[in-house]
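Missing here: one protein chain of the complex. Every other protein chain is in place.
Each chain carries a letter (A and B) given by its place in the written order, and its residues are counted from 1.
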Amino acid sequence: MQFWIIQGLNSLSLGGLLFLLSSGFSLIFGLMRLANLTHGAFFMLGTYFAAITMREYSGLNIWVTALGAGLAVAAIGGLFERLVLTRLKTNPLGQVLVTLGMSFIISDACLVLWGGDSIPVPTPHNLQAPTRMFGFVFPTYRLVLVGCAIATAVALYFLMERTRLGAMIRAGVDDRQMARAVGIPVSNLFTIVFCLGAGIAGAGGVLGGPILSAYPGLDADMLPLALIVVILGGIGSLLGAFIGSFIIGFIYTFGTALFPELAYIILFLPMIVVIAFRPQGLFGRVGA
Amino acid sequence: MKWIASALLAAFLLLLPLFAGDFYINLASQILIAAIFALSLNLLVGFGGMTSLGHASYLGVAAYLSALLASRYGFGHGMAAIISITGTVATAAFFGVIALRATGLGFLMITLALSQVLWGLAYRMSNVTNGDNGIAGLTRPMPFGILLDSAAAFYWFALIVACFAFLMMAIFVSSSFGSSLKGVRDQPRRMAALGFNPWMIRWITFVYAGFWGGISGLLYVYYNKYIHPTSLSTTSSAEALLSVIAGGSGTLGGPVVGATLVLLLKNYASAYIERWNMLLGLVFLFIVLVMPTGIVPGLAKLTARFRKGSQ
Partner (left out) sequence: MTPPTSEYALEIIGLNKAFGGLRVTQDISLKIRQGERRLIIGPNGAGKTTLFNQISGDMRPNSGQIRLFGTDVTTLAPYRRAHLGLSRTYQIITLFTGDTLEQNVTLGLLGLLPSRWQMWRPLSSYGHLTTEARRTLDTVGLLHLADHPISEIAYGEKRRVELAMALAQRPRVLLLDEPLAGLSNSERSTVKALIASISRQTTVIMIEHDMDTALDLAETVTLLNYGRVIVDGARDAVIADERTREVYLGN
């Protein structure tokens, strides 16, 4: 019984982490039709940001760090989008390739700057004490992570459904040319969305830090996870990213607990099954 | 003019070991292997219009199967090669069915995701694959009893295989199937209306590309006498994609030129710069922003302009 509850909670926290990682990816893909292969690197930048700054200033608040990292990574993303991606509007394949190239540059830069060893990110003091529930203990921070994911999901929902910016984004996702025709500044929107996506990834990297630690190769570990969640949940659907994150969280956690050697296959199996029966993903639109 | 250039090139390639040192002969062997790999990817990218970021899967599967069969299960190289290639083709057939449920970016993402499974498996299933240590101490085959341990001998072996591969792929793309493939790349709806089965055409090409990817994988593991999970990594797939794009997709010579440049860059840059990945990334940015159609078409345009100008 205890096994199931612990694994269940682990699943939730993994799902939360995955949503923080993949929501930005889904946003960018949905509006810009761009598979942002730099996304894992953006996430990793956030983790390194947290690891380095919190090593220097031990009293630093993780929430402030997340905000700082989010803004910094958003700025980097914005520069990249403006200087490189906009030049490749007519070359969607080229866009994907430069995001790949950028991910190599960032990951090697991290290696050069901060070395090959894994750098931990400390769990915030007030969340270090474990929570007692149902007669056993569970790391509090992991539960908090779920809360962060839900908060992000709610914030994004409000942004997309209740603000003018969100309405413009949704119009752009549905029909880019029509949106342009009615005067929506699509290219500025692209930059905003790219910054937003990158920023969420950066902030997510900070929040995931206490669990993952900053290490070279984190980006390569994270990117496929974002891909799987978005392919499974459906391109351009935040709801799909949310549900997909938790589905993957559950399947992966229980799968690795029960069959540790087959971890990677278990991770990809739901995606493969969904694609076989529904190529547009669980919540995606046909022809996306 | 073309004939003279081709004859000179052929002579150069054939006689290379007679005037170059072992370092250069080995470099040439690596280029040949990379060229076959890039050519196989270009069947998909250039001629099929399907951009894949998971082509390293086929190089890796063939290499690992051969390594395991030969070193652990005592198979002879010939049998191991046959089984490895069969396994690679089966993998390509299976992956193709999954990936071709989508096109464009969806296809790209699925191929990337699938190759990451294999990469992860190679790392984690260490009791089979030896994980991060890789499998070492492998031997080269002895076709017809000829030893391939010297740099020159292996080079000529690789050259024969590469020429054969190039020839087979050239025949493939200029055949009527090749024409239908290019047609599906350019106007899939029109082709379907004419009676062509776009999915089947793409899938067959996918499997054929996987076959030649596997051949390059065999050469790869024979050359290095060692295999490691990095051969299955995204970097490995990306290098091949860069070769195709830098050289010029949609031509037969392009990927060869691209593979040569990427490999030379890798070799010489690593003497001065520690971080190959960063350089690879910058080269990606440069090529895509400055020379999106690649070097071979770029040069062709230049020579055409030259000829027109001198008239």
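Please note the rule applied: a contact is a pair of C-beta atoms (placed from the backbone, for glycine too) under 8 Å apart; a residue touches a chain by one contact, two chains touch by 3 or more.
The structure displayed is predicted, hence computed values, not measured ones.
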item: For the chain not depicted, the shown chains it touches; value: B
item: Full-complex contact with the absent chain, from B:Tyr24, B:Phe94 or B:Phe177; value: B:Phe177
item: Of B:Phe94, B:Phe196 or B:Trp276, the one touching the omitted chain in the full complex; value: B:Phe196
item: Touching residues on subunit B - with respect to the absent chain; value: 171-172, 174-180, 182-183, 186-187, 189-198
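Assume only the chains that are shown with their structure count from here on.
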item: Centroid spacing, where centroids are CA-atom means, of subunit A and subunit B in whole angstrom; value: 32
item: Residue ranges of subunit A touching subunit B (in the complex, touch as defined); value: 29, 33-35, 37, 84, 87-88, 91-94, 96-98, 100-105, 107-109, 111-112, 220, 224, 227-228, 230-231, 235, 261, 263-265, 267-268, 271-272, 275-276, 279, 288
item: Touching residues (chain side subunit B, partner subunit A) in the complex; value: 51, 53, 98, 101-102, 104-106, 108-110, 112-114, 116-117, 120-121, 124-125, 233-235, 238, 241-242, 245, 274-275, 277-278, 280-285, 288-289, 292
